[in-house]
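Everything below concerns the one structure shown next.
What you see is the complex with one protein chain gone and the rest in place.
Per-chain residue numbering starts at 1, and chain names A and B are given in the order in which the chains are listed.
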Amino acid sequence: MSNVTVTPGRSAQTPLTPGRDDRDGRRQRRPRKPINTQFRTAVSPHQLNTTHGRIIYWIVLVIVVVSFTAAFVFPLYWMITGAMKSTEELNSIPPTFLPEHFSLDGYAQAWDLLELGRLLGNTALYAGGAWLLTLAFDVSAAYALSKLRPVLGKVVLALMLSTLMIPPLVIMLPAYLTVKDVPFFHWDLLNTPWAIWLPAAANGFNVFLLKRFFDSIPRELLEAAEIDGASPGRILWSVVMPISRPILGVVSILTVVNVWRDFVWPLLVLPDSDKMSISIGIASLSSQMPQNVLVASLVIASIPTIVVFFIFQRHIMAGLTAGSLKG
Amino acid sequence: MTTASIPVANRRRRQPTKLRRAVRRNLTAYGFLCGALICFAFFSWYPMVRQVILSFQKTNFVDAPEWVGLKNFRTVFSDPAFAPAWINTAMFTLLALLCGYVIPFITALILNELRHARAYLRFVVYLPVMLPPAVGVLLFQWFYNPDYGLFNQVLSFFHLPGLQWLNSTSTALISLVIVSTWMNMGSGTLIYLAALQTIPSELYEAAELDGAGLFKRIRHITIPQTKLILLVMLLLQIVATMQVFIEPYLLTGGGPENSTVTVVYLMYQYAFNFGSLNAGNALGLMLMLVLMVFSAIYLRISRDNTV
């Protein structure tokens, strides 16, 4: 592999060179479209575009695409079609890969029986509120800890991080008692969205991620704004927030997915069946329904998070890059 | 006003301003912090403290709680499932690191080299993370079924003997690790992938000019360049996998023969099935102390590497 020497003329192919001219130039020389080497990675672009390299590349690509599809998409296919099978067909051996009868009854039944529409609406309300509140509280907290550096700031951060060490099940009961009767205020938050929103904002990992990102923002940028007479709030809103969009994307998806998937906590604080979130709705009734209806409801429940991820994929990837850069 | 008094006045004026500015800065900071502080105080810290208290008490939530010292700790300590639970948890964590840590990194390395179908691959690898855990569990119950599950059918296609998967003490734990890896590897892969894309290309080019082959380049450039994120993820994963619960709870019920009882599973049994919430809390406290040690290491590393 390493015997391939760097030939002159290709040295112009640095990643900084605009890809288009480069590719056009090569296209004239070679009839086949070369593999795009705009991003330099561990594999050498020169090796990649030799005949040998191309063959290996395409073999690897096909293997990866096929195995990923098998590992991650096939299960989804199995679920979607599983919901169309009868209980007996679901248990048949060998399993059928196509349902005997194409029917959406399972889905319709799941939608009606569980009132999935209402459950989805509730969950969207919980996730949306938790998202707004988390952004508002955690962003400003992280900003204060990173840029305003108050007395005891490190202690506060350490205490926030310590919450990651406790299995949520352990503090569930005391947390529930707090929600039932908030100390000093004596509010009863049970069956209100606040019971989901407020605890969701107490997320040490989010604060940590945001703080690490803010730490990397050059001080000069903020100082310039400060000299212009901007207040800390103003700086946060018009300087910090715009350049933090990637990490905000990450925190957003984490928050939304967490609320969407959480199960034990909403079971406790939203006992009223009109207020249930989708994961409890399904879980609490799962032992009382035919398997195909259960599978159908699981499919329906998965769609919203998948759609959200699909739409924001680019932002999330950008956010992860930015977040991981800072470690 | 005498000339001599001017410096004094100056000094006096400067000091209060400095102090006042510090006070103002702190007030502003805590103003920004107060929302999060209230949430943390009410819904994390206060419950944590109460949890600690509960683990030294005996209470039925009807009569006044009674202080029992270390009795709850002795109860869980003398439980025959106590030692297996910790061993299983340690084994699970170790295996989960081998699978759930190495596989996403290798996956990310490969994905980073591919120039086609990138968005598709990124999307599908993250799919399981977004599905409700119940979906993964249902799926794998079917895959693992020794009589007609997909895995054994695939094995028999290659004329290999079928495995018992969840139904044998020797394979149950690793089967859970596979489920867990499948369900969670998406986030790790995406994070590594993102980290890989930040490695400056000059480094690779320089190494190539020095005659370093592919594997040498991975060893001497890719891994050192992502060392920090690898370390951070390692510790985060230890903390997360030591709290493993949902997989044994839904797939094996702790069996067969206690081979998949984990610490949090045992805690759940105490708190909810055995009606001894206090003992469950005591166990939770023990786990928390262990996790604290790992986190101390983590904090140390991340502090040493602060930008």
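Just so we're on the same page, contacts are C-beta pairs under 8 Å (C-beta built on N, C-alpha and C of every residue); 3 or more make two chains touch, one makes a residue touch a chain.
By our rule, contacts and distances are computed from a predicted model.
Of the names listed as "Ca-activated chloride channel family protein", "Sugar-binding protein", "succinate dehydrogenase" or "FidL-like membrane protein", the one that matches the UniProt record for the absent chain is "Sugar-binding protein". Of the chains on view, those touched by the hidden chain across the whole complex are A, B. Only one of the listed residues, A:103, A:192, A:286 or A:313, touches the absent chain: A:286. Touching the missing chain, out of B:28, B:167 or B:197, is residue B:167. Of the options A:42, A:76 or A:114, the residue whose C-beta touches the omitted chain is A:114. One chain is missing from the display, and on subunit A it is touched by residues 86-88, 90-93, 113-115, 152, 154-155, 158-159, 172-173, 176-177, 180-181, 183, 190, 264, 267-268, 271-273, 284-292. Taking the whole complex into account, subunit B touches the unshown chain at residues 45-46, 49-50, 53, 59-65, 74-75, 78-81, 145-148, 164, 166-169, 251-258, 269, 272-275, 277.
Quick note on the criterion: only the chains that are shown with their structure count from here on.
Between the Cα centres of subunit A and subunit B there is a gap of 16 Å.
Within the complex formed with subunit A, the subunit B residues making contact are 25-26, 28-33, 35-37, 39-40, 42-48, 50-51, 54, 109-117, 119-135, 138-139, 142, 147-148, 150, 153, 182, 190-198, 201, 204-205, 208-209, 211-214, 217-218, 221-222, 228-229, 232, 239, 243, 245, 264, 267-268, 271, 277, 280-281, 284-285, 287-288, 291-292, 295, 299, 302, 305-307. Those residues of subunit A that touch subunit B in the shared complex are 1-2, 6, 14-15, 35-37, 39-44, 57, 60-61, 64-65, 68-69, 71-73, 75-76, 78-79, 93-95, 136-138, 140-141, 143-145, 148-151, 153, 156, 158-167, 169-171, 173-175, 177-179, 182-183, 198-199, 201-202, 204, 207, 212, 215-216, 232-233, 236, 257, 260-261, 263, 279, 282-283, 286, 294-295, 298, 301-302, 305-306, 309-310, 313, 316-317, 320-321, 323-327.
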